[in-house]
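Below is the structure I would like to discuss, written out as structure tokens.
Yeah, one chain of the complex is gone here, protein chain that is, but the others are all in their spots.
And then chain A:
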Amino acid sequence: MSDSTVREEPELIQLLTPDGEYVPHPDYPFEPATAQVRDLYRDLVLVRRLDAEAVALQRQGELGLWASLLGQEAAQIGSARALEPQDMAFPSYREHGVAWCRGVRPRDLLAMFRGVTNGGWDPYEHNFHLYTIVIGSQTLHATGYAMGVQRDGALGEDGTAVITYFGDGATSQGDTNEAFNYAAVNNAPVVFFCQNNQWAISEPNDRQSKAPIYQRAAGFGFPGIRVDGNDVFACLAVTRKALQHAREGQGPTLIEAFTYRMGAHTTSDDPTRYRTSAEIEEWRRKDPIARLRAYLVREGKADDGFFDAVEAEAEKLGEQVRAECRALPDPAPLDIFREVYAEPHRELDRQRAEFADYLASFEGAEGAAR
């Protein structure tokens, strides 16, 4: 049965205050077991390190581009750790934390940004689709995939749910709103996970959306929730519930994870042109990692030994990512013809042969010059 009326949600679901105090919520049960919380902490620190290493690699010319997730770790790790293995995720381009949780090797993630492969990873091996950069498109793909799940009858307690990630800016796009509507009328098992990081490049949120984003779901006839996106507990608990709702055939949910893009839009952006350091400072105080660390300390669930060990592991990961990235081989020119069609294509084969001759002619010329 679908829940077409929208519940009165409080403005922001939060289970962990910025000071690291755990405040249970009646609607979103969550048991912060020590081992799990420590694992979450480790995830957060490691993806932040991976991200920082990638930014550095781009600066050194090793990657073409990188879209940093800095500040959004909790939204991504929390929501992704709520996924079951059979669930499918459709990301935009910043979801390195989700990729991490889905088991995508950092090297494969970097290979794509280095431009040595079109694919990078097998989406079905990880149930994590490839990155989509045209804003909003993947919300429709997720909706279609979810309707396929529905058609296959793969719903129920152990069924499959679908999640799609997009930004606040993407909610302006027709595709996204069409996906909301289409998913709603079909009761598709999809969770729309919007990371409202307050900015779409230089456009602040209030220039793009008059109503709070999560409230939009009401107009489409499905529930919308705003969650503290820097609170990994809340992101996990809220997403788990929404996924379960979808899995059991109750239709879509819109989750607005209220967070902040601490870094530049991408490595080609300079955010000092359009936002203030005061704003960044304010969000720094809500840092997702600092808050979980405060919780672990406050509850006596981790000591310096643990934190040092995670730090050391992060250092090692950084080094490993760097070495692996540099070792990635360049593709060969004729590879451009390899992934155009799944089926043979005679005209393209002809062009490939012609191009091979053309390349060979240069080798000859070089030989002659030598």
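Simple rule for what comes next: contacts are C-beta pairs under 8 Å (C-beta built on N, C-alpha and C of every residue); 3 or more make two chains touch, one makes a residue touch a chain; residues count from 1.
Please note the rule applied: contacts and distances are computed from a predicted model.
The UniProt record for the undisplayed chain lists the protein name "Dehydrogenase complex, E1 component, beta subunit", from the options "Dehydrogenase complex, E1 component, beta subunit", "Protein-methionine-sulfoxide reductase heme-binding subunit MsrQ", "Sarcosine oxidase, delta subunit family" or "Signal recognition particle receptor FtsY". Checked against the full complex, the one of A:12, A:65, A:218 or A:317 touching the unshown chain is A:65.
The residue from A:151, A:273 or A:346 that touches the chain not shown here is A:273. Here one chain is not drawn; of A:185, A:340 or A:360, the residue touching it is A:340. Touch with the hidden chain on the side of chain A covers residues 64-65, 112, 114-118, 133-136, 169-170, 172-175, 200-203, 207-209, 273-274, 330-331, 333-337, 340, 347-348, 351, 355, 358, 361.
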